[in-house]
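Can you read through this structure? Questions will come right after.
Of the protein chains in this complex, one is absent; all others appear in place.
Entry: subunit A
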Amino acid sequence: MADLSINLAGIKSPNPFWLASAPPTNSGYQVQRAFEAGWGGAVWKTLGEPILNVSSRFAAISFNGQRVMGFNNIELITDRPLEENLKEIYETKKRFPDRAVVASLMVEPKREKWHEIVKRVEDVGVDGLELNFGCPHGMAERGMGSASGQVPELVERQTYWVKEVARTPVIVKLTPNITDITATAEAAAQGGADAISLINTINSLMGVDLDTWNTIPHVAGKGAHGGYCGPAVKPIALNMVAECARHPRIRIPISGIGGISNWRDAVEFMLMGATGVQVCTAVMHHGFRIIEDMIEGLNHYLDEKGIASVMDIVGKSVSKYSDWGDLDLNYKVVARIHRERCIQCNKCYISCEDASHQCIERCIDENRKEYLKVREEDCVGCNLCSIVCPVDGAIEMIEVPSEHPPMTWNERQAALGRLSGCSVDIKSL
């Protein structure tokens, strides 16, 4: 059994799986049930001035019969009184001293407001703070959440205010609703944040009802944009985590969030630089019990790889994530179709014919049987055929030796630059 415990900027938990600040962490009852099930930590549903919620708040996208591929909400922060939450945080921490209990906070962008709430939650014994600069709806219209989170100076300043009084580690939760998330991540680091967490939800409109023409969801016939999360957002979140992880000026730990549904997703986030992960939608879909497979699956994975501690995988893929200009232009793969596995749906053929490089041929063998063959010299190795192929292993992407040594775009440009020393017109090359 590997050691699954993590230490994220000084916040320790027995495993890397935390509940994200969201409905599953709304109350002591829920968080304690989660801890009983095995969750390593929980970020409490965001605390702040009590708010009012609307009725009908969620919507989800099914994809080909699978439910909740993506999830959307227009819920705000906690609607329960602060005192009640604080009392339950205290009780929960007392019952589960080894688990990480982090308070998520959101107040008006005023120094004294931040000071006040930080002191109050730290007094009940939280292990850390998470500043919610991410919520994209409702609170943002009041200048909080992602309205703060989209402006690097506001992120930096508010983080700084919190750090003035905080005694526990401070995590800044970032909004993905911004062109370059590293700008706000860096601002958080500048402000003194001990860690960042990302992503919060993405601005979204789930759909429009074809009969009523109402938005989905709607509140008395009116809709407003919500926040998107769940399995569908994972690739977006993973990229943002990776971008922060490889950024030279963001040198603080990352708590990965967004579409994590099982142990495999968690491993991917950790390899891409997250020290731990947070989960919301998967728990909303299935309940706290999913933690059993997450822990066991991660354990088996590490054992199989002979890795003693989960902390040893953190960031192991970050150096493999780079800029386009650093990719080897001379590396080449081509598709190969394994005839014996092919079921002849011709999906690859039509994709290649209509949407790629027309290099799959429909052939007939000596027994008048149809088969498909890739003209390898024309194949650009785009992967499209292997993506649409419904049979595992029928199309394999094979590395073919290149006649040229590796050369990236950047290297190529540099080489050309050197040539330009001899005043050659680069454009015409």
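Some notes on this structure:
Criterion: a contact is a pair of C-beta atoms (placed from the backbone, for glycine too) under 8 Å apart; a residue touches a chain by one contact, two chains touch by 3 or more; residues count from 1.
Going forward, contacts and distances are computed from a predicted model.
In the listed set "Glycolate oxidase", "NAD(P)-dependent oxidoreductase", "Phenylalanine--tRNA ligase beta subunit" or "ABC transporter ATP-binding protein", the entry agreeing with the UniProt name of the missing subunit chain is "NAD(P)-dependent oxidoreductase".
Touch with the chain omitted from the figure is made, among A:G192, A:G207, A:G297 or A:G381, by A:G297.
Shown as candidates are A:R264, A:K305 or A:H338; the residue that touches the absent chain is A:R264. Only one of A:Q66, A:T179, A:S319 or A:N367 touches the absent chain when the whole complex is considered: A:Q66. Counting over the whole complex, subunit A has residues 66, 262-264, 286-287, 289-290, 292-293, 296-297, 300, 391-392 touching the chain that is not drawn.
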